[in-house]
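Note that this complex is displayed minus one protein chain, with the remaining chains in position.
Naming follows writing order (A and B), and every chain is counted from residue 1.
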Amino acid sequence: MFKHTLRSLLTLAFTALLGSIVVFVLLRQLGGDIVTVFLGREAAPIDVSYMRERLGLDSSLIVQYLDWLRGILSGDLGQSYGMGYDIFDEIVRRLGPTLMLTVGGLIVSVPLSLVLGTYSAINAKKVRSSFVDIFTQVGIAIPAFWAGLLLVLVFAVRLGWLPTGGYVPFTEDPVQAMRHAILPVCALSLGVTSVFTRYVRTAMIDVMNEDFMRSAMARGRTRRGAALVHGVRNASIPLVTVAALQFGQLIAGAVVVENVFVLPGIGRLIVTATLGREVVVVQSLALVIMFIILILNFFVDIAYGFLDPRIRDKESSNA
Amino acid sequence: MLQLRDLSVVIDEHEIIRIDQLDLQSGSRLGLVGESGSGKTMTAKAIAGLLPDEAKVSGSVMFDGRDLLELSDRELAKVRGNQIGFIFQDPARSLNPMMRIGRQVSEAIRIHTDLKGDAVTEKVIDLLRQVQLPDPESLLRRYPHQLSGGQQQRVMIAAAISADPELLIADEPTTALDVTVQEEILRLLISLSEERKMSLLFVSHDLGVIRFVCDRVAVIYGGNVVESGRVEDVVYRPMHRYTAALLAANPGMPKDDNFSAYIGKRLQTITGSVPAVGKFPSGCRFRNRCQFVTDACSSTPPTVTRGVDHRYLCWNPADGVQS
Partner (left out) sequence: MPDIANTTTNPPVASKSSQMWKRLRRLPITLYIGGTLVSLFVLVALGSFIWTPYPANKLNLTNRLAPPGTPGFLLGTDRAGRDVVTELMLGARNSLYVSVVSTIVAMLVGATIGLSIAGSKRFLQGPLTRLVDAGLALPGILTALVLAAKIGAGNTTATLAIIIWQIPIAARVTIGPARQILALDYVEAAYSYGRRKSYVLRRHVLPNISPLLIVLSSIMFAAAILIEAALAFLSVGVQPPTSSWGRFLNETQSLLEAAPYLMFFPGVAIVLTALGFNLLGDGLRTVLDPQQARSGLA
């Protein structure tokens, strides 16, 4: 177990480092100088040199990278050149809505897809499972932003039950916070739930074909009973692996949904910074998002080791 | 106690199993023998409704006065594990890798009895002791992969008999195991059957193993029981040409209980291979591989009874000649 954790930690550190280098080099080298990108080709030379100095672009690329890395670790990412805000503080300030969205999305989609996928797998050859299939196929095809617009149109504009957008922190007013969260979380969850339901279904069907399911039925379990007692437990292993891939999709969805519902989160920040051509801000944000995904993956990796007794044993006997 | 009548299993419009009559007396041990693809495993599964949905089963399977084929899934589940226990070929795959031994052995107890808590644990420990596993208390909390193949099969047996079934169906229970372990498991099955007055339906491709374990045998080919009777009758005086060929292919068969002398010798096979489903000839299903085929063989052979319950379906019986 210790060895498994250590290896996951090393993978995390390695991919994080590699990712940061890729992001940094790409953003600095690709498509010209970042000052020209921001100020335009006809910028006054004095502006250019001032900005270069502010961003520390005169030192070598390696020094710039190390400075940036140190900044991430010490909480100092400099300031937005265009808007003047402190980048690190801004990211911290905007974590709230994004966390609300992604965590809310997980809370809704994971249990829902477990239920739907299991139901569909147990009834795989029956007509009723095709309703789940139709739901997931359509759910995957509906982009989160359109789902968001539809929800706003029906529940906010037409029925007036819920606000059209905006963000209220939970600490400020829990009721309003919930009211503001419902539609964005639903819009985000639709696609994620659909994709995950299909994974659950496949994993469950694979497990249902295992010999030990037949043993369970031979001991007096019904098909459904065997699926619930043995199937869900065993299907969780392949599911945990694909769950990691879903985090990226979840965050991508959050970026889009934040822009539909005007939520002041990371996603909106990165789109605004992108359109303002603030390479330095985007670079730091991309890295923060990447780190979040990698850390989530790390936890999934650890959970994987905890779930499967075979991995647990193999590792401890090796260590 | 178990009576199969006109049992028929149809998959995709092919009749894969057709058994007119097969009986298992209370407390007796019946062997079901045949090559792979003969339908022996499918017959065992059909008895307890463990076949996939697309298999259409008809006829009757009378068990303790009830026709199992008439029961709903839910009612059948109450019979399985409770009155009929099962063990399968590959214990490593038949045990859930992610569930502790204790929970798997106690599963049938928890489903079929009112026992709770410590009473269940005690019973499981007792069962593990009965199947001669060492240190049952610590075994409860272990996982299947931590055991050897033989130990795993003992766990499977303990789980199968945990609710004290009247019948244990064993589908090739030793095929996947080491030769040295096979005999131990077989002896365990015999003694459990005797101590508990538990009937045994023993499925195997190996007549020698069946000779060792069972008192009665049914030879199955192409989904038909071609010969059945007491083991000594069938083994010493095979009538059906298929049985005779099976026996001739295995000259090392023990004449007594000296099993160790036999085991380890690999099974010989009969020339030709079992046809694919739906490719069997009409009449006697064995006739395309039979060296003693006659003109009569193209029509369905009659059931002939000889002596005590020794039945066979053959136009040109071997009459004890192994060939």
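Methods note: a residue touches a chain if its C-beta (ideal position, glycine included) is under 8 Å from a C-beta of that chain, and two chains touch if they have at least 3 such contacts.
No experiment lies behind these values; they were computed from the predicted model shown.
For the chain missing from the display, the contacting residue among A:M83, A:L245 or A:A303 is A:L245, taking the whole complex into account. Interface residues of chain A facing the missing partner chain: 11, 15, 18-19, 23, 26-27, 30-32, 34, 37, 124-125, 137-138, 140-146, 149-150, 152-153, 157-158, 164, 202, 205-206, 209, 244-245, 247-249, 251-252, 255-256, 259-260, 270-271, 273-275, 277-279, 282-283, 286, 289-290, 293-294, 297.
Methods note: only the chains that are shown with their structure count from here on.
Rounded to whole angstrom, the centroid-to-centroid distance between chain A and chain B, based on C-alpha atoms, equals 53 Å. On the chain A side of its complex with chain B, the touching residues are 125, 210-212, 214-223, 225, 229-230, 233-234, 237, 307-310, 313.
Residues 48, 50, 53, 73-74, 77-82, 85-86, 88, 90, 93-99, 104, 107-108, 111-112, 143, 145-146, 156, 159-160, 162-163 of chain B are the ones touching chain A in the complex.
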